[in-house]
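Up next, chain A:
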Amino acid sequence: MGKTSRITIFATALMASTTWAVYAQDASKAIKIVLPEQPANLEPCGTIITNVGQILSQNVTEALTVIDAKTGLPQPKLATEWTRVDDTTWRFKIRPGVKFQNGKDLTAEAVAFSIKRMTGGTMTCNNMAKFGDRKIEATPVDALTLDIKSDRPEPIMPTLLSVVMVVSPDTPVDKPVNDPVGTGPFKLASFDTQSVALERFDGYWGAKPVIEKANYVWRSESSIRAAMVETGEADLTPSIAIQDATNSETDFAYLNSETTAIRIDMSKPPLNDLRIRKALNLAIDWEGLTQLFGDDVKRASQMAVPGINGHDETLKPWESDPAQAAALVAEAKAAGVPVDSEITLIGRNGIYPNGGEAMEAMVAMWREAGLNVKLTMLDVADWIRYLQKPYPEERGATLLQMQHDNNKGDAAFTIPIFYRSTGQYATVSDPALDKEIDTALATSGEDRAKDFKMIFAKARNDVVADIPMYHMIGYTRVGKRLDWHPDITTNSEIPLANIQLKN
Partner candidate 1 sequence: MSPTSKSTSPLLTVENLTVDFLSDESPVRAVNAVSFDVSRGETLVILGESGSGKSVSTSAVMDLIDQPPGDIVSGRISFDGAPIGNLRGEPRRLINGQKIAMIFQDPLAYLNPVYTVGRQIVEIFACHGVASGKEARERSIELLRRVGIPEPDTRIDQYPHQFSGGQRQRVMIAMAIALKPDLLIADEPTTALDVSVQAQILDLLRDLQNETGMALILITHDLEVAASMADRVIVMNRGEIVEAGVARDVFTSPRHAYTKKLISALPHGDTAEGGNRRSTIPSGETVLKVENLTKEYLFSQGLFGKKQSFRAVNDVNFEIRKGETLGIVGESGSGKSSVARMLLRLTEPTAGRAIFAGEDIFSMNQARLLAFRRKVQMVFQDPYGSMNPRMSVHAIISEPWAIHGDILPQARWKDRVVELLELVGLNPEHVDRYPHQFSGGQRQRIAIARALASEPDLIICDEAVSALDVSIQAQIIDLLADLRTRLGLSYIFITHDLPIVRHFADRIVVMKQGEIVEDGSTSAIFANPVHPYTQSLLEATPVPKWMAVRAPRPTGRARDALTL
Partner candidate 2 sequence: MTALISDITVSPRTGKLRTIWNCLKRDKLALAAVIFLLLLVIATLAGPPLIGDLATKLGLRQRNLAPFSFQHDWIYFLGADTLGRPIIARLVVGAQNTLGIAFAAVLCSMLTGGILGLIAGYSERWYSQIIQRLADVVMSFPSLLLALIVLYTLGPSITNLVIVLAFTRMPIYLRTTRAEVLELRERMFVSAAISMGASPLRIVVRHIAPLVLPTLLTIAALDFATVILAESSLSFLGLGIQPPDFTWGAMVANGRGYLANAWWISFWPGLVILLTTLSLNLLSSWARTFADPQQRWRLQSLRKTPR
């Protein structure tokens, strides 16, 4: 074979493969979803991790309950109904006729196994974080009835159980797995370094999804994810940056249950002065800052998003009033507050799109108001030291960039962490407030929401422990052949069963 002919063949092969690659996505019922990050593992106990949940939740594994995106209330899934037997005990009826993907039947025993696997402490289970320090214990009553006891009154047990993924009793108890077996409409076909593939599970108890196969890949650059959907290489990406959301036909915004804020370390001067904390809120040019996040974001006045039980819609966000901010600073200075001492704003790299720019902008605004704020951007691991207790000893007066995700329908996943003196992220230490929080947590029904609202109002008006920024917006790009819209749960799950094909 001559040199030339070999080159020709190579070139032809190259061109052939090119065209093949571009038109690989045919109109079959297989779709490709491109995620921002590779899922480290596929352990069903870690579905609260975004990239694990987006693959597994409601697709491979299901829980007893599911949170309604609009009301924030738990709805039946693998449980058909539930009642509160006494203060600390709830009784769940398990859906009959449900099979695991390995053919086993779903029983109360299996659910108890899943709960025990999560709470047993023999392996690290991320989803446990939602339970805080609660202890729960599950006891099967009969084949399809399960009692769940908690160590203290737990009004929102059905909500909490929405994070407990029910897995086949064959799953190892003491070891995380990468081949989960659940009851969902899809089963795992393969998982390697480049993709995860799901296939429709024909023995599913519910309605048969339209989609037959789903392939998940990952690209870290937003522009490339957007490009992949645009060129038809992928059908859906749950997250693109605002600047890439330029096509109103394919790009949809959704409130993503994240709330951004700056936490104020109340223990260090000058931040221990209320006037300064208020000034920090007032000094921001909110209208200008909003430009960074797009017109769809909603100014936040509290750390939980609308739709969460306890969110107070009437609570007003801080207005922009640089004059008053300067006045407050001056007043504090007159009162002997060391307003000139340096305040460090600790930001985290890549926390959310344009997060770094926002911090730069805010620092500039605070400096205008006469506060000596310095920006330090840290890597996650370093940043976490400031986020979580115990805080570093030598920290000084700090402001901390943070973001809080509550998609679990109840302010109980927010308030104690931030405002109770024992809270993981709290800088407040107020016994009276602690008491109010404890009361609210034990309350149920209407009063529960009212109590939470009161606490949010107090945090906003009297304590000013933080600078709530925005209820954030996520953008998805959805390929033209799919009929699907994101909602507040998209950050934690993408139920393939909800995706329809056009035509």
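We adopt the following convention: contacts are C-beta pairs under 8 Å (C-beta built on N, C-alpha and C of every residue); 3 or more make two chains touch, one makes a residue touch a chain; residues count from 1.
Behind the choice of candidates: all candidates are chains of the complex that A comes from, given by their letters.
If you're wondering where the values come from, they're calculated on a predicted model, not measured in any experiment.
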Chain A in this complex - touching candidate among 1 or 2: 2
In the complex with candidate 2, residue positions of chain A that touch it: 221-223, 226-227, 241, 243-244, 246, 285, 288-289, 291-292, 347, 349-350, 353-354, 356-357, 359-361, 363-365, 375-379, 381-382
